[in-house]
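Left out: one protein chain. Kept in place: all the others.
The first chain written gets the first letter, and so on, giving A, B and C; residue counts start at 1 in each chain.
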Amino acid sequence: MQRDFEKDKKNMVVVEGSYAVASAVKSCRPNVISAYPITPQTHIVEDLSQFMADGAIPNCEYINVESEFSALSALVGSSAAGARSYSATTSQGLELMHEVLFNVSGMRLPVVMTVVNRAVSAPINIWNDHQDSISQRDTGWIQLYAEDTQEISDMTAQAFKIAEDPEILLPVMTCMDGFILSHVYEPVVLLEDDIVAEYLPPFEPEFKLDPKNPKTFGAFADPNSYTEFRYLQQQAMDKALKKIEDAAAEFYDLFGRHYGGLIDTYETDDADIILMAMGSIVGTIKDAIDKLRAKGVKVGLLKVRSFRPFPVEAIRNVVKDAKVVVALDKNISIGLNEGALFTETKASLYNTKIDVPVIGFMIGHGGRDIPTGTIENIIDEAKKVIDSGITVESQFTDLKEELL
Amino acid sequence: MTIPLGGVCAPGSTLVNKTGGWRTFKPVFDYDKCIKCKLCELLCPDMSVDPRDDGFFEFNYDFCKGCGICANECPKDAIEMVLEEK
Amino acid sequence: MKEIRIHGRGGQGSVTAAELLAVAAFADGKFSQAFPAFGVERRGAPVQAFTRISEDPIRLRAQVYEPDYVIVQDPTLLEVVSIASGAKDDGLILINSDFDPEHFDLDTNAKIMTVNATKIALDIIGRPIVNTVLLGAFAGASGLIDPASIKEAVMERFPGKVGEKNAEAIQKAYDMMMEA
């Protein structure tokens, strides 16, 4: 299921990544949009506001809230009232939503939110890394990461389909790299309303806030049932593993584009070295792989598309025969000196018969650019592990020693 | 009973929770004094004063917690709080 | 793949120029990508924007370090920015200036060309807006792109009189470079 760029080309337009996302949201027919502007998410909400001003999103209310906290809180109300609900944010805004994130997922409200990934303060920094969304990994949201603007655009429709599935009913974050994808102009096929209508059925929840059938939402659960609430959320995440694959496959059937479901692979079949990464860095890695493959280096890429649910089985299947796995993380758990993808990949392989060394590189913090050469250097380090074992398990990349 | 997604609850379902056992004193009507003013019904925080067909009221002791607001506010002193016999 | 780096000052439309270039290249049947060197720069501060143009889909997301082409919107930038940095030996640096290329003593093997885009802009558009004019000159100097595609992209972005004036200036700059 590879993408056929030449076939898509006749339908492509060169637009900004943010516009592609806004256009995709429009095609998904949301009823309520509630968002607070924050760099680098602003262009998405500006474009959506313009769509609203032009009457281009029928049956939709756009709420200009006073904070991110209220942005997501409003969607608690709207989603519970049966409205397809959307927001977008990043960084500080996402962190401000933290408490509401748990609330949305616990109430099983299928909100979809684009997270335009950005570093978190302090020091304040508007550029890209993944610390914001990774820090929300335990909030019960499905988290999908996109490689390019076409994928984040298409992922929007997939996200609503996954979230609103009666078996799932979990909120979804679709994550795109701030500036790198949000502000790039590149050719993209904007989602077509008629095909989206075929792909994405209307949102019709079993329960909603309705005076004709007055249910209570948000009851408190004591120790007698709280555990089971948590279990049911985890069970929904387990079911989402398949649903994410299905949503990608169905999308391919209708739109002809596929980016993997939970994961995607590039040149991994015979690879000794497998790089793992999420987001826009994947494109740069593919270029580096082509370059090194030409020189006979057996290197491949495992792109993690779904970070929550974490695709443990899928990862095991891809890396089991590799000689070394390298996880690249645009985040760090300070105090552990590891990025989340690295930690969780290691954990996925422990207690199995798979015996492959895993090393981690934390990379691209706060928008530090990642040239192909940086990837090549990392692959050189991986080769050393094959030859002589691990010397450093996890480390910062391109650290400027002169500043320390 | 299995948990519906998100823990949605049915309306008015606290009826299973009989709070009458919380009482120390219980209100008792003196129908000779009662003028059917409905104040007790209006003020009861536990919705435990039920109208009767004859226009008088009766206490629902399944739920009455015995707060005594009805007795305290009754304009005709038609409600007496008596110690609950347990 | 060809990589272009545009130097300008905040407010001069460098980012818009990079985007229009990407739109025009795609219209020419190529794949393209345009993005700014994301910053918090305000009006007047030096900024950069990048465009990639390729026969194949573009996956690379790094900034441009070894440009095939450099476009300089404002020659005063030469005093504060190393505009020739990383320019390929067979590359081209196009500077908005009324000086001849020999005037510029840059540490590069890339070819230097100049065009007085400011004058063209003032003559035709009536305001010193050079970003679109430079794209016309770039089309002429590089042969990488069809000037008609650039005019089309500009007219789509700026419909009406403004777009028409810009298109005229683009053609003028293109013609001058072809004659040079």
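By definition in this document, contacts are C-beta pairs under 8 Å (C-beta built on N, C-alpha and C of every residue); 3 or more make two chains touch, one makes a residue touch a chain.
Just so we're on the same page, contacts and distances are computed from a predicted model.
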Record-based protein name (UniProt) of the chain missing from this complex, from "NuoM family protein", "Pyruvate ferredoxin oxidoreductase, beta subunit", "ABC transporter ATP-binding protein" or "Cation:proton antiporter": "Pyruvate ferredoxin oxidoreductase, beta subunit"
Which displayed chains the unshown chain touches: A, B
Which of A:Asp4, A:Glu99, A:Asp253 or A:Glu313 contacts the chain that the document leaves out: A:Glu99
Option from A:Asp54, A:Asp194 or A:Asp222 whose C-beta touches the chain left out: A:Asp222
Contact set of chain B toward the excluded chain (per top definition): 1, 3, 7, 9-19, 22-23, 42-43, 45-48, 60, 62-63, 65-69, 71-73, 81
For chain A, the residues touching the chain missing from this view: 31-32, 34, 59-61, 63-67, 69-70, 73-83, 85, 99-100, 103, 107, 209-211, 213-222, 225
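As a convention for this text, only the chains that are shown with their structure count from here on.
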Inter-chain centre distance, chain A versus chain B - centres from mean C-alpha coordinates, in Å: 54
Averaged-CA centre spacing for the pair chain C and chain B, given as whole angstrom: 82
Where chain A and chain C are represented by their mean Cα positions, the distance between them in whole Å: 34
Residues of chain B engaged with two or more neighbouring chains: none
Numbers and ranges of chain C residues touching at least 2 other chains: none
Chain C contact footprint on chain A (complex, rising order): 5, 12, 14, 16, 40, 126-127, 148, 177, 179-180, 183-187, 280-284, 286-287, 367, 369-372
Interface residues, chain A side, partner chain B - complex: 106-109, 169, 206-207, 214-219, 221, 225, 228-229, 232
Touch list for chain B against partner chain A, complex: 3-11
